[in-house]
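What follows is a single structure, written as structure tokens, with notes after it.
For this view, one protein chain was removed and the others were kept in their places.
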Amino acid sequence: MRHSPAEAQFAHRLRRVTRRELLRWTGAAGLGLASVARIGTGAEAAAMSGPMSMSALMAGAKKEGLQLHAYGMPPDWANWQGIFDAVKSKYGITSIYKPEGDLSSAQELQKFEAEKVHPIGDIGDVGFQWGQVAVQRGIVQPYKTSHWSSIPANLKDPDGYWVAEYSGVMSFAVNTARAKKIPQTWQDLLDPSYKNMVTIDQDPRQAFDAFAAVVSAAYANGGSIADVQPGIEFFAKLKKAGNFIPVKAELASMQTGEAGVAIRWTFLNLADRDTVKQKSGPAYQVVIPSDGSVASPYVSVINKWAPHPNAARLFQEYLFSDAGQLGLLQGYAVPVRMKELTVPASMAAKLPPASSFSKAVYLTDLKALAAAQQVVKDQWGPKVMG
Amino acid sequence: MIQRIVLVLFFAYLLLPITGVLHFTLLDGTRVTAAHYLQALGDGEFQAYIVHSLALAVATVAISVSLMTFTAFWVHMRAPALKPLLELLSFLPFVVPAVTLALGLIEIYSRPPLVLTGTASLLTFAYVVLALPFTYRAVENGLSAIDSRTLSEAAQSLGAGWWRRFITVIVPNLWPGIVSAALLTFSLVMGEFTLALFLVGSAYETYPLYLNEVWRSDPKYGAALAILSFLITWGSSVLILGASRRAPGQVQGAVLK
Partner (left out) sequence: MIAAAPRDGPARAARRARAGRAFATGAGLVPFGAFVILFLLLPGAQMVVGAFIAQDGRAGLANFARALAPQYLNAFRTSIAISVETALVGAVVGTVVAYAIVHGEARRRQAFVITFCTVTSNFAGVPLAFAFVTTLGVVGWVTVFIQAVFHVNLYNDLGFAIYSYYGLVLVYAYFQLPLMVLLAVPAIAGLRREWREAAQTLGAGAWRYWRDVGLPVLAPPLVGATALLFANAFGAYATAYSLSSGAINLVPLRIGTLINGDVSFDAGLANALGVGMTIVIAAAILIYQGANRRSRRWMR
């Protein structure tokens, strides 16, 4: 049976402190010195956490049967389908990811843990804060790809247990058939012409991008991640005005037109805008609000008990390579190694201007996130929903 | 006359939301098209997963209906004092959230000697449990309406053994309840999503899982698949009801006059 949560937390904190201290003593910034950290920490998957050679990974993956089982990575999210297809053609690894793409971050981690005696899932994509949760509960194994050093320190776990792959920015997708004018700011949304139009991804107490919408509204109204109250009050105002409706902002509601203004991550809004247009639905225009937009990275984790760990590592190697990162960009996600990429002109033309991204506030402070989420949990029901 | 009005109104209400989906799937802008439905014809995955779901449904109905008919009758005859407990147990599937039940099942049945995770059998057994409230209630409703004790004693006086009594006298009189139980279980399995996602996922992908997958990337086709699922479940229940009429030795007059 599993050991008590308290023990697990304690054991992991001890391991991490030891390694971090070692890194500090060696005067390194934790880049490429994983090998030093490995010395003296004893038996662990830490030995595997440094980048492995491609040949070793391929050999291992072949022994595993060239299969990869991914949770929480649906095909139409940040172009996962394109990336899985590329991994298949490059390494011959068949990925199973479609039905389980529906799992949320909490569900992915719970499923990894519940099935650990007879594990099925290998890799998952979870929200930023879930990386740490996964580490504390001892559910994931570390791996640092060969591109580890080019990823900023605050976007990865120092021991390699999780690493940010891409992020999105809060945006409005506006149904141009229903909305006569395009809102450019959060304040614009209060206009009566947007009656019964404004939607988010359901419940900010449950869906992260809905929560991010509330935080963005907070920034636009004098608040911040440390003070999300203005965001909650803004949505209460929006609801009272009759503009905010509790419809899920998703492809289906964009296609029916029920979501007059869909507030979600850019990579979801932009991709769905294209799909809707392709399927002769309403024309949507995607705008990043100028007065408040937050961004949050999503991180990749490998199941501690993964049956195909080498396939998972190979996947990560591809994902963080230029090709993989451009694949994410094709899905309109902002890849974590964006600054180092040479973006082909054709792709650059399809993205919103870089200036709109530059003002986005990155939500990477876990403590502040947790506190803000507690406020939303307590206040959203009574204040907004009534 | 008034019966006809009631039925027409009822049917109109049930049809109302379906019209919305038909409106969405049959119209592309202003153009009427059946393309989203015809897409299913060439879709191998659609055919495969419908078969999966039908297979699960049939297996679940077979197990759950026979189990509950027998158990409900047994308790009714031999231990009526246990009925309240049976009832409470039968309501429990409503209070355990699907995700909690799924994770619990995974944890328990991923260990040797009984490794069932990822198999259709585990999903079937879980569905039998999920159908418990409906099958028990349907059979019990049929049971309470007939005076089974009298029937049983009557048959006994003719010299038949217990099992014989059950099969030839009780079951035919219970038939309406059994049929209701079968129909409810069947439609439950055809529509269940969460347990299928967690317990088997892609290992034995079911139709609701596929529907959800399609829904995310192509809502019109997904909605068309929902309508097709509706029609297939309806067609199957017509077959079940039809087959049930032809079962031997029934007291048919009691059901549909």
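We just call them A and B in the order they show up, numbering each chain from 1.
The rule we apply is simple: a residue touches a chain if its C-beta (ideal position, glycine included) is under 8 Å from a C-beta of that chain, and two chains touch if they have at least 3 such contacts.
Predicted, not measured: the structure shown is a model, and the values here were computed from it.
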item: Residue in contact with the excluded chain [from A:65, A:92, A:152 or A:382]; value: A:382
item: Selected from A:49, A:110 or A:141 as touching the chain missing from the view; value: A:110
item: Selected from B:120, B:169, B:209 or B:226 as touching the chain missing from the view; value: B:226
item: Touch list for chain A against the chain that is not drawn; value: 4-7, 9, 104-107, 110, 126-127, 130, 133, 178, 195-197, 202-208, 211, 242, 245-248, 252-253, 256-258, 260, 373, 376-378, 380-382, 385
item: Chain B residues touching the omitted chain (full complex); value: 2-4, 6-7, 10-11, 13-14, 16-21, 23-24, 67-68, 70-71, 74-75, 78-79, 82, 84, 86-89, 91-101, 103-105, 107-108, 125-126, 128-129, 132-134, 137-138, 140-142, 144-146, 176-177, 179-180, 183-184, 186-188, 190-191, 193-194, 211-212, 215, 223, 226, 230, 233-234, 237-238, 241-242, 254-257
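Methods note: only the chains that are shown with their structure count from here on.
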item: Inter-chain centre distance, chain A versus chain B - centres from mean C-alpha coordinates, in Å; value: 38
item: List of chain B residues in touch with chain A within their complex; value: 24, 28-29, 99, 103-104, 106-107, 110-111, 115, 117-118, 197-198, 201-203, 205, 209-210, 212-213, 215-220, 222-223
item: Of all residues in chain A, those that touch chain B in their complex; value: 69, 74-76, 96, 98-103, 107, 110-111, 114-118, 120, 250-252, 255-256, 275, 279-280
